[in-house]
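Comments concern the structure below.
Note that one protein chain of the assembly has been removed; the remaining protein chains are unaltered in position.
So, chain A:
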Amino acid sequence: MNNTSYMRPVGTRSGYPYLSSLQGWQGSDYSAQKSLAHQPGDGHRLVATRASAKDSYAKNTRTLASLNPQQTNNRTGKGNTNSKTNNESKSSVSCFKNDYSNHYIHSGVLPVKYVRNAVQPVEGYPKLQKLIKLKEQQVMKYATRAYGSRVKPEKMVDTLNKWIYEDNLQFDVIMIGALSENQLLYPLVSQLPIDKLCAKPGFLFIWASTQKISELSKLLSNTSTWTKKFRRSEELVFVPVDKNSPFYPTDSLIPEEQLLEQMQWHCWMCITGTVRRSSDKNLIHCNINTDLSIENASTKNSAVPAQIYQVAENFSTSTKRLHIVPSKTGLDHPVRLRPGWVILSPDVMLDNFDPLKYKTEIASLGSNVPLDDEIEQLRPKTPV
């Protein structure tokens, strides 16, 4: 280690007491601070000659006066010549960028409000827009009618067991939970016979708030429940854009107890059985949606935003989809019906599910959305 810039301190009077007192900063050693007789900064100059080096932090201080392109260029240009010595900055010259976190402190407008493709995530990409539209039409075409099954939480396990053992029902896509603080109920969810209910390969989408994530983690790593059959594959996040949004998590949140303002909802995507990205195109279509959904004007208040149902529909081609909402979601989050899904909840709007009728419908519809040449040509594909 001989390429260091540290200069051995000369034993001058002014340097040492200050530096020793630095040790006391973190603890509550107030007396050390009181004995500080010298100007702050004396020590710095003595001990480190390179402290004022431009190549470290100097380029990060942005002055406000110079904002027209020419001057910004000068500044960035200078930054680049400096960082050339670090042999790392190969990127092109970058332009002015807003600091949305800084802006939030002064304006109170949430950073996510400034994302410019919240309404149309594939804004600017006509091919992808077409793909998403075709997928939506195809999914609609092969969707069962919207089913609701209104069942009280304490009766859910019985109902599901009846579906499994008496009606021989199985689903390929199962969603559990909703955007409500009271949703992940460990004792209930761990008792649900999901391993029997879910086909193989099968896909599970399970919701949790930031507060409940540890509970979900515990559930999914518990090897004595059904969860041992599932692998965690992706973590989806849904974000409301406004503090007045019905999806902004307000229940049971006290600012004094949160390190950061909690606003996101997590939905873990898990897989059971084997699927291959490259060859199982009749079962799954990868990389169409992203792992992030942002609320927009078309997001209706409901137990689960339509965007996330869409992620599941675009990913798995299966037509057998079930959504379990294990407890009441409240007046702000009505459990809406969705074509192609059976929704099991204590307060779903309709109670029209009949296993026999459902099976007949699936039989005539087919258990998978068939391949479509145009979609096949447009969708991002994994090289074989």
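Please note the rule applied: a residue touches a chain if its C-beta (ideal position, glycine included) is under 8 Å from a C-beta of that chain, and two chains touch if they have at least 3 such contacts; residues count from 1.
The rule is short, and it goes like this: contacts and distances are computed from a predicted model.
Colleague: Missing chain's UniProt protein name, "DNA-directed RNA polymerase III subunit RPC6", "Rab geranylgeranyltransferase", "Casein kinase II subunit beta" or "mRNA m(6)A methyltransferase"?
Modeller: Record says "mRNA m(6)A methyltransferase".
Colleague: Can you work out which residue in A:Glu123, A:Glu136 or A:Asp167 touches the chain that's missing from view?
Modeller: Checking the options A:Glu123, A:Glu136 or A:Asp167, the one contacting the hidden chain is A:Glu123.
Colleague: For the chain left off this view, which of A:Met263, A:Leu322 or A:Val335 is in contact with it?
Modeller: That would be A:Met263, which touches the missing chain.
Colleague: Quick one: say which of A:Phe315, A:Trp341 or A:Tyr358 touches the chain that got left out.
Modeller: Of the listed residues, the one touching the omitted chain is A:Phe315.
Colleague: Which listed residue (A:Leu197, A:Val239 or A:Leu337) would be found touching the missing chain in the intact complex?
Modeller: Of these options, the touching residue for the absent chain is A:Val239.
Colleague: When the complex is taken as a whole, what residues of chain A touch the one chain not shown?
Modeller: On the chain A side, contact with the omitted chain comes from 1, 3-6, 8-9, 15-16, 19-20, 22-23, 25-28, 30, 33, 36, 40-41, 43-44, 47-48, 50-53, 55-57, 60, 62, 64-65, 67-70, 72-73, 76, 83, 85-86, 88-107, 110-112, 114-117, 121-128, 210, 213-214, 217, 232-237, 239, 250, 254-264, 266, 269, 271, 277, 284, 286-292, 294, 311, 315, 328, 331, 349-352, 380, 382.
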